[in-house]
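Handing you this structure, nothing more for now.
A single protein chain has been omitted; all remaining protein chains appear in their positions.
So, chain A:
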Amino acid sequence: MNFKSFREYLSWLYYQYLLITGIYVLEPWEKSIFSSILFSAIGMVIYTSYVFVPIHVRLALEFFSGIFGGQSESTMALIN
């Protein structure tokens, strides 16, 4: 499909969003309520992942390297 401008493409994407979620059939104020709830939920997910995911990943890596790294240290100690 050929889009004459980026705006047209964005409006087509918005149309697809309306159709897929089914809110195409709702009244405009209901559409606003749904979209605001959805985007605030997505915003909260993004914020939480931005704040917490690096910390969790670092801790997980430390935990797993602790298991394997700790094992090789103890065997070295026994040999020595």
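In this text, contacts are C-beta pairs under 8 Å (C-beta built on N, C-alpha and C of every residue); 3 or more make two chains touch, one makes a residue touch a chain; residues count from 1.
Note that contacts and distances are computed from a predicted model.
The protein name that UniProt records for the chain not on display, among "Glutathione S-transferase", "serine C-palmitoyltransferase", "Exosome complex component RRP46" or "Checkpoint protein", is "serine C-palmitoyltransferase".
On the side of chain A, touch with the chain left out of the figure occurs at residues 1, 12, 15-16, 18-27, 30, 34.
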